[in-house]
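As you look at this complex, bear in mind that one protein chain is not there, while each of the others sits in place.
Showing subunit A:
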Amino acid sequence: MRTKTNKYLRQEMTAWFMSAPALIILLLFMIVPLLMSVYFSFTNRMLIMPPHLSTKFLGLENYRRILEQNDFFIALMNTLKFALVVVPVQTTLALLLALLINSKLRFIYFFRTVFFSPVVITMVVVSIIWSLLLAPGPEGFINSFLSHITFGAFEPKAWLFDKHSSLYAIMMFSIWQGVGFQMIIFLAGLQYISKDLYEASGLDGASKIQQFFYVTLPQLRNTSVFIMITTTIFAFKLFTQVLVLTNGGPQDSTLTLVYLLYSEGFTKMKIGYSSAIGVLFFLIVLLISIVQMKLTKVNREG
């Protein structure tokens, strides 16, 4: 009996000893800032408080201002637009690429490697390369290319400098950079599907296309859900591309939630206001996660 208590105690001690480092860091650098963020969102806190001012409790004032001013709404709309285009397009493209490289053709590993390589290139570098490709006027490569393949019908666009196209230009190269990652996860999902299912349906006379819709897609459901959730959350964090190329412009057309949070909190030093944006951002991400998890649960049962 005594040895048993001893053994348990030893286990409990070891558990605490091994948890402590990570726990302390999480507490100090996640929990504390999270609480600060909620608290500051109700105050007029500045990054550097002017000497004649002290931190005052404002109640819901910051939230009221967020709803009154246009910035937050514009940023929310841009972020949603970005996610609503990028998530389906990137997921579909990733699946297509995965199907293409899921074969035993010669050089297939070479293609797989090249399709994946943009993932390891830092987003700052990717943004810079694409800003040259997307250069305005007929000298820009993308403009010149589109004009060539349409025999001159395409009018050169200013891409990143035009409020109608800037966000779409960012979507384009964001997908270019990220799609290889989802492709690999889809590929793993494809290779996980039992060959028997294809053989059985083949014997039943199913065509390749029928097999895709009745075998491949249903079997990939969990993989797809995983990819959709992670891509959505990534899309919501759009920031680097905006910081490097557009700073939210032209005319707020690329202003995103995270960029707004950054510019209010850091550039304008309004910690209180920025924290309120952060809290709302968190609630939105939380809501999306919950909705997506609920939807997948329903699907699984059905």
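The working rule: contacts are C-beta pairs under 8 Å (C-beta built on N, C-alpha and C of every residue); 3 or more make two chains touch, one makes a residue touch a chain; residues count from 1.
The rule is short, and it goes like this: contacts and distances are computed from a predicted model.
A single chain of the complex does not appear, and UniProt lists its protein name as "Carbohydrate ABC transporter permease", one of "OB-fold domain-containing protein", "Acyl dehydratase", "Benzoyl-CoA reductase, bzd-type, subunit Q" or "Carbohydrate ABC transporter permease". Of the candidate positions A:N62, A:Q90 or A:T223, contact with the hidden chain is made by A:T223.
Only one residue from A:A75, A:L97, A:L167 or A:L255 touches the chain missing from this view: A:L97.
Across A:L53, A:V125, A:A200 or A:V291, the single residue that touches the chain missing here is A:V125. The missing chain lies against subunit A, touching residues 7-8, 10-12, 14-19, 21-23, 25-26, 29-30, 32-34, 36-37, 40, 45, 47, 97, 100-101, 103, 105, 108, 111-126, 128-130, 132-133, 135, 138-141, 144, 176, 180-181, 184-189, 192, 222-223, 225-227, 233, 236-237, 239-240, 243-244, 258, 261-262, 265-266, 271, 274-275, 278-279, 281-282, 285-286, 289.
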